[in-house]
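Okay, handing you the structure first.
As you look at this complex, bear in mind that one protein chain is not there, while each of the others sits in place.
Moving on to chain A:
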Amino acid sequence: MTQAEALKEYLLRLADSDMILGQRLCELCGKAPALEEEMALMNVALDLVGQARNWYEYAAELIDDGRDADKLAFRRDAHDYRNLLLTEQPNEDYAVTMGRQFFFDVYHYFTLKSLTESSDERIAGIAAKALKEATYHLRRSSEWVKRLGDGTEESHRRMQEAIDILWRFTGELITPDDTDRVMAEAGIGPDPDQLAKDWRGMVNEVLTQATLTPGAEDAWMYMGGKHGEHTEHLGFILAEMQFLQRAYPDATTW
């Protein structure tokens, strides 16, 4: 794999994960457990979709086949989507929503932090802005994991269940493949070992404070997302998210 190929692939991964998690949060509009949460969820979703747009725009320039950011977001099918499996998991209850957010935010925060020092200036620039947002996201989701883990008996039970349900999708966040390694070697992407270490460290720290038990480090992990092999959920997410673009392919302006 050439560095140029890996870069395009890597940008799509960053974009797709942001986009799909943002879409999941959009589904919660009007359904949050409190009005303050309503605002915060939409705020996080807005940040994520905004970041996705930045990554898509850069990816579109490099791919250079006439597709723009919108085409990349709304006209690729599931097998071309490169998001982490974690991000496409359903909202379920608020413990799952927050657990998913927390696992992602830890990964996102350390990834972006490293990307601010990327040898690719465009990436470093996008990451610098995104890191500010992700720092807030992480603080918020960590707090919620602690509240729910160390709140009531019911919330503890639900939060532990959420951790157990989601754990099998977390390995993908910190297990590098060729693309990740090429990016790291080029000084563009984060060092995979460091990312894994940072992720584990912070996840363990917060879960311990939250009186929760993480899954086993050697647990079986599902890892197809980065290569376009998804769970059954993504097809439905895209069917909804891409409805207008598919139903009205001749429409060029909206």
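Here, a contact is a pair of C-beta atoms (placed from the backbone, for glycine too) under 8 Å apart; a residue touches a chain by one contact, two chains touch by 3 or more; residues count from 1.
The working rule: contacts and distances are computed from a predicted model.
This complex has a chain not shown, and the name its UniProt record holds, of "Cytochrome bd menaquinol oxidase subunit II", "Cytoplasmic membrane protein", "1,2-phenylacetyl-CoA epoxidase subunit A" or "Phosphate import ATP-binding protein PstB", is "1,2-phenylacetyl-CoA epoxidase subunit A".
Screening A:L7, A:L21 or A:A45 against the full complex identifies A:A45 as the residue touching the chain left out. When the missing chain is restored to the complex, the residue among A:D70, A:D177 or A:D191 that touches it is A:D70.
Although one chain is not shown, part of chain A still touches it, namely residues 23, 26-27, 29-39, 42-43, 45-46, 49-50, 52-53, 56, 69-70, 73-74, 93-94, 146-148, 150-152, 154-155, 158, 240-241, 243-245, 248, 250-254.
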